[in-house]
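For this depiction, one protein chain was excluded, whereas all remaining protein chains were kept in their positions.
Coming up: subunit A.
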Amino acid sequence: MLQEESDLSLIIAQIVQKLKGSNLYSQLERQAWGSWEKRILKSLNSMCTELSIPLARKRPVGEQKELLNKWNEMGTDEPDLSLFRPVYAPKDFLEVLINLRNPNYENGDSLSFRTHLGLIQVPLKVKDIPELKECFVELGLNIGQLGIDDSTQVPPELFENEHVRIGQKVLAQQDSAAAQQYIRQGSPTALRAELWALILNISSQPEDVLYYEQLKTNVIQHDLLVDSLIYKDVKLTASNDDYYFVFEDYLYQVLLCFSRDTSVLSHFAFNSASPPKSYIRGKLGLEEYAVFYPPNGVIPFHGFSMYVAPLCFLYHEPSKLYQIFREMYVRFFFRLHSISSHPSGIVSLCLLFETLLQTYLPQLFYHLREIGAQPLRISFKWMVRAFSGYLATDQLLLLWDRILGYNSLEILAVLAAAVFAFRAVNLMEVTSLAAAEAVLADLSTLKVMPLLQIFLFATVT
């Protein structure tokens, strides 16, 4: 595998020489992603062959009826999933990112990148703290925030009541742009579901409900191999979570439909990836028999269901829940597990995280490197999941408020760095990766807004 990738780097270098200054990054993206994609598909196909299960098959009528009856409690089904394994886990993906190389490295675009000691070796442009302060100006110390100024010690007359009033007004006027601006200071719990729908431009029209029902019918009629992967993922992650286990059945209803939703394919236009293709049995290589597999072009990885789980706290009507999730996915979440140079892409987030740490907490960074505990190895899984399953639900929702408000995922990298800063004292004392992991194992008591605020606005830079 590594040989393959270094050959690839050579090819890239040659191509780049020819195309200097033009389309550099998109070339890089396509080649790197292509190689990763091949690996995933290979893994999926081999699982298929090993288990003698087709990628897709039509269900017999009896089975269809049964599934329809059980639609609201698929969680009680216990199919034998022991032979299935997730196609990949975040740490596999991290290895790919670590091996990304920019062949222009020697002619370094930025001087400082030469001294970058983190795992990411691609010199993308990331913001520093002064730039982040400008960007996240509404998180400043003298501005009211939900997640800080609504704590029980603070009288609600000072901020909370007025903020709620403004939120209600924004909703009454159905002003999406105003909602996005408003939510930068956090959303009151009672208004959140409506505000997110407004910002994401989701209004449940009859045709939307119909569309969802159509997807449901597809699920009933056809069985896909990825369905088993989805089951497995839900059982391994959400079902064991203190907060989300209750919503297990909703997760199946959303994710099974999601994997059949071809409208999701359109997000690939903004993504350097291309959806994986498969061929009808016996027609390998014939383009007219090619189909996207799964139909939505997204192969779930270990932890994928955690993108949906927090949304169950806000929406309990399946088609609305579905729409919200789908929109969140095509706007934000897809960037967390695909390779791109976008500032909200996972590569940039990793680099941002490492740069923040190395620049503003150099002692901690060097110490962790010394003991073989590269910080990214610990924080990567937080960022890939947008912290779902790591933070308490109310904190997570406050964080996702800001993702929507700023239309950017950069806040995930900032939070990751802020967490390290918060636990720096303990981390300085550890002497192994395992010990560092232990210090950072439990984030459930953290309050995200104070952490972010202190890191951005109250740390000496």
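Criterion: a contact is a pair of C-beta atoms (placed from the backbone, for glycine too) under 8 Å apart; a residue touches a chain by one contact, two chains touch by 3 or more; residues count from 1.
The rule is simple: contacts and distances are computed from a predicted model.
**Q** I want to check something: the complex is missing a chain, and I'd like its UniProt protein name from "Dynein light chain", "dolichyl-diphosphooligosaccharide--protein glycotransferase", "TTL family tubulin polyglutamylase complex subunit L1" or "Proteasome subunit beta".
**A** This omitted chain is identified in its UniProt record as "TTL family tubulin polyglutamylase complex subunit L1".
**Q** Touching the absent chain in the whole complex: find that residue among A:95, A:208 or A:394.
**A** Checking the options A:95, A:208 or A:394, the one contacting the hidden chain is A:394.
**Q** Which of these touches the unseen chain: A:173, A:240, A:263 or A:459?
**A** Reading the full complex, the residue touching the unseen chain is A:240.
**Q** Please pick, from A:157, A:207 or A:370, the residue that touches the omitted chain in the full complex.
**A** Selected residue, touching the omitted chain: A:157.
**Q** Return the single residue from A:58, A:91, A:165 or A:316 that touches the missing chain.
**A** That would be A:316, which touches the missing chain.
**Q** Spell out the interface residues on subunit A facing the chain that's missing from view.
**A** Residues in contact with the chain left out: 72-73, 76, 152-153, 155-157, 188-190, 192-193, 239-243, 245-250, 312-316, 393-394, 397.
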